[in-house]
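Rather than the whole complex, this shows some of its chains in their spots.
For clarity, chains are labelled A and B in written order, and residue numbers in each chain start from 1.
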């Protein structure tokens, strides 16, 4: 099984699928292709939340603002899973979730040794693309198709225990690190950050859900809102704080958009405090 | 085969797919994940129109404004098909279309007996989510992942004739009903309602297509429009009434949006009358 995730929209992911299906008959499952454009942090968050629900698989990830530069391409073995993508940190939170540190192997892709796909047809529609490296991939702008897709297909074919047999892989001696911001927590105050806003408009913070335990109301940047177990615990259109499916404090609106009601977007700081149960702060 | 339908957008459906693929290697087919948010009627309409074209399958449906409340989760056998989703009526029109009434079986899911998925990784990214019921699902806000997906996978594994062997199912003694609004019809007037607007902007009413039979023009809320067999029977940009692929009167614009041209949205009433063939009302 190979999962695919990118910020490509459409139809570029289909070209990656064609390239993969030239080399393997693995099942393909889309994770998402509408990650916020070139936003490594959002993609890293969603991959960490979603990939652990999959059985062992090869995960192809292309959110790659540095495409065509000298940033590396990585292949990681994380337990029984394999992750393939650019060396910009996007793979790390998911990899750490999928395996303990001692069960991680990191490889760099030698792009000159990956066999780029050859489309059917002897005359390319436009012209061969220029490349600063004649041994490099076919294009400087679509490594998803020309580097990552073939690397993922080959990695899938050899499996997590066969990565060292792939001639285009070399052990990685260094790689770009990545950490989510940590909240500042005390018993009566949490200062966190909105990590992502989901498609429902829920503003997902980095404050652990336990901050809401046994509380009926909190203040969010000074404004009181009820704490609810479910969206439907408040009237339609009302705001609430809840513990989302990721285990973090979320700021939501029942059948509405929390990001708009709270005026929050990814990266915004947010301060949470317990509120008087009578509705006074 | 398991089909998936929701109003989740992206990337939450991928978590459901991971959960399912932990339990079965069934083929997965997306019906849609962009149903209008928490709009049971629209989802019920589309499922009734689309699912009957599928071979026997398990259909997972999550349009669930009451997630986390005490609404039930249902599993229905409808002939050779199985439907899994919340007890809010969304499954019923499709189920009635897929089977005669005497060939329907209804089960309620005992959520405390569904094995919620355990993501890979010993330390969850956030924290375990709070739940008012310690035996309940892992989250109060993502039953698609924690209740419906595992239930659908198990239902698929036993098949439509094995549902009674599933320990988490109990016969349903009652369930939320659902009916689409009926139009008021006479030979020279139809008063109906816009059921949904499709992605092309076609306003699909609940008036049977036969109302247009042998007519060349009708009035829509008093305004004359031609009746056409095809969008292209009128000039580009012009309005028309036609019989859509669902068998209902649709109000369309050739290569444009009927909803905007007619000023109609789902739920709006609309009055149709035959018009003088010379273009006078």
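FYI, a contact is a pair of C-beta atoms (placed from the backbone, for glycine too) under 8 Å apart; a residue touches a chain by one contact, two chains touch by 3 or more.
Keep in mind the model is a prediction, meaning the values are calculated, not measured.
Here 2 copies of the chain are placed, and the complete complex recorded in this file has 3 of them.
The criterion applied here is as follows: only the chains that are shown with their structure count from here on.
Once the centre of each chain is set as its mean CA position, chain A and chain B turn out to be 30 Å apart.
Those residues of chain A that touch chain B in the complex are listed here as 1, 3, 5, 27, 29-35, 46, 48-55, 79, 81, 93, 97-100, 198-200, 208-210, 212-213, 229-233, 242-248, 250, 255. In the complex of the two chains, the chain B residues touching chain A come out as 8-12, 14-15, 17-19, 21-22, 25, 28, 37-38, 65-69, 117, 119-122, 124-132, 138-142, 145-146.
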